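A short write-up of the structure that comes next.
Removed from the display is one protein chain of the complex; every other protein chain stays in position.
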Amino acid sequence: MNYTYFPGCTLYTKGKSFDDAGKAAGERLGFSLEELPSWTCCGATFPLAEDYDMALASPTRVLAHSRQRGDKLVTLCAVCHNVLKRTNHVMKTNDERRAKVTEFIEEPYDAGLEVLHYLEVLRDEIGFEAVAGKVQKNLSGLRVAPFYGCLLLRPKAEMAMDDPDAPSIFEDLLAALGAEPVDYPMKAECCGAFQVVHSDAMATRCSREIIASARGRGAELLVTACPLCQFNLEDRQAEMARGEQGFKGLPVLYFTELLDVALGGDPDRIDPDKHHTDPRPVLQARGL
Amino acid sequence: MAEATHTQRVLVIGGGIAGITAAVDLADAGHEVVMVERLPSVGGRMLQLSETFPTLDCAQCTLTPRTVETGQHPNIKLYPYAEVVGLAGEPGAFRVRIRKKASYVDWSRCTGCGACQERCPQKVKTNPFERGVGIKKAIYTLSPQAVPNKPVIDADNCRYLTRGKCRVCAKVCPVDAIDYEMADTFVEEDVAAVIAATGFELYPMAALGEYGYGTVPDVIDGLAMERMLSASGPTAGQVLRPSDGRVPRSVAFIQCVGSRDPENHKPYCSRICCMYSAKHARLYKHKVHDGLATLFYMDLRSTGKGYEEFLQQSTEEEGLVYVRGRVSRIFREGDKVVLWGTDTLSGQPVEMAVDLVVLATAVTPNPEQAELARVLGIPADPNGFFQEAHYKTGSIETGRDGVFVAGCAQGPRDIADTVAHASAAASKVQVFLSRLRREAA
Partner (left out) sequence: MRVKLDGDRVRNDRIRKVEEIADQSVYRCYQCGKCSAACPATPEMDMLPSQVIRYLQLGMDDKVFAANTPWICASCLQCMTVCPKGVDLARLMEAIRMLQLRKGQNQIEIRAFDRAYLERAPQIAMISAYRKFLSLS
């Protein structure tokens, strides 16, 4: 099975391990992520201004190109996913804006594409039972806190992935890998997102509260589905440690990295230099 | 209109405070009343309550004389544990079909001695009457003063009926009244008019995602709190946390839960929550003197007689703490329940860790009301309450001649308003009956 794949700006560089592990795990599960040729930026934020059609041009172009290749587009980065899925929703529900934007980009788009997150592919196309059947190294006993953040779940009606009040897609995946998903109240809160560039104090505090909440519920490891969450929850730990005596860090991995390890991937691909808190001891302690 | 020989009998559906008020009024006026109540005894929601605002009278003390009168009145024919399943004929000459649910107890023999309940080995936590607070046995009555004071077997939980072994109740019954073979039976009655007084249910906590979908153990609804506060209830009036049975030192009361929320839940105001939340908080404080009662509200609506005074006294003399703002989130942390709110008056978001949370969930129609509307041939409003004939001048008449509505079946209202509405319904029915008589003469 091949899927058209939109990597976005970050996944070949700062978020390379997210992409590498996602592709490797996909191969182990029997599907390939095929890069959309000549893709452009998704826009990085969904335009909330109703009069700002120009901001829809770039994501609509991505959708139009993907549509030429099939009826599904897969993303890994939660930001891209959110922007493309919401743009697609506009295209599906607002004919006037669709006409305006497609005319501007000079590409037809029939709004016939389905934008899927990698997690949705695992749940709805592959099936978590099938994933469980491919596990080589059971993550048994590993207490993992899944972090949803904002972008996968909200707005509920448009993202339509899971219930923002009680999501389970991440937990179900972790359970399929044999891990013990940690339920904690902050799992769908905001990490501070792009505010890290503007108000890093806000991003640091938000991320600290998330990590403290996950730790407080016994998490040994936290996984994300977003390079922005990953950056805030991971990179901000140095800042958190400065601001708080006795701060205890928490290793943070992209979920695909953990998935790939469980499916037989080499844990040594996890580069400790890329992490504030080294994830390897936690994995080694579980014999991984 | 009906023929000259028609009956002057009236069907009252629902044996709560609305139904019994209308029934006793009509019976006292000389009309025969057929009352159908779906539970094993009459009393309705009021039977579940502790004390009532604004006087803090014991609900049972107000109710019991009326239930007793209902049970003993020569003009009232009572069908407890029964449901209306059909209505044929026309205004003035209806024929109503009633399903008498199998009680598995021959009430003509039963003396109400209570031996069966006492000895029944099967405890049931899910009996809706106790709202998850207390247990009932698999053979039960609703209360010690139940009218009628005859038990029924909960067929879903009875060991003998589900697993074929036990028969303890049959063994201990001194008059041999237990009948495991009993089936539902149907009867028909001729009536001239109908009053639908089917009461209300509370909006389910399972529909409230941001408050944990009803899965946080120390988050309960208003009726569960009533059961705890009730002196004759399962905790004998003690307020105890469901999770560990401890007395809560701090309780948060949240108003407008599911009410006034057109986007996600119910658009209307449920009318009773401001007052009963204050009452709950005060009764809690009466039991736990040094306890903290914090109430989260959006507006305080206290329009009944003596209500505003009750609220003012609550803050001035009873130490209730009011926070103006809706709560966005409730979750469990350790053995506490954490909630996130705002005090919009001081402009501060607030976080609070408490031992118990009481949600004043929206007043809704009973789930069975939609089917009853169909049976009676009357319309329901968009929220499922029976549609009145006119917003201002016809809150008792329905779209169908001869069919009237009383109490919360038409819309949320408190006890005082319900009683007034029910007496008005009885009066309207008498006007209708005298019109029939005139036309027949």
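Note that the chains are named A and B in the order they appear, and that numbering of residues resets to 1 at the start of each chain.
Just so we're on the same page, contacts are C-beta pairs under 8 Å (C-beta built on N, C-alpha and C of every residue); 3 or more make two chains touch, one makes a residue touch a chain.
No experiment lies behind these values; they were computed from the predicted model shown.
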| item | value |
| --- | --- |
| Missing chain: touched chains present in the view | A, B |
| Hidden-chain contact residue, picked from the options A:Cys41, A:Ala99, A:Ala130 or A:Ala160 | A:Cys41 |
| Residue in contact with the excluded chain [from B:Asp179, B:Glu210, B:Glu318 or B:Glu368] | B:Glu210 |
| Among B:Arg324, B:Arg400 or B:Arg437, the residue in touch with the chain that has been omitted | B:Arg324 |
| Residue among A:Gly22, A:Pro59, A:Pro146 or A:Gly192 that touches the chain left out of view | A:Gly192 |
| Touch criterion as defined above, residue of A:Lys100, A:Lys156, A:Lys248 or A:Arg269 at the omitted chain | A:Lys156 |
| Interface residues of chain B (partner: the chain not displayed) | 210, 256, 260-265, 298, 324-329, 340-344, 347, 349-350 |
| Where the missing chain touches chain A, by residue | 8-10, 13-15, 41, 43-45, 47-52, 54-55, 77, 79-80, 150, 154-156, 164, 189-190, 192-199, 201-202, 205-206, 227-228, 230-231, 235 |
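Basically, only the chains that are shown with their structure count from here on.
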| item | value |
| --- | --- |
| Parts of chain B lying in touch with chain A, wherever the complex brings them together | 209-210, 213, 329, 331, 333, 338 |
| Chain B contact footprint on chain A (complex, rising order) | 163-166, 185, 216 |
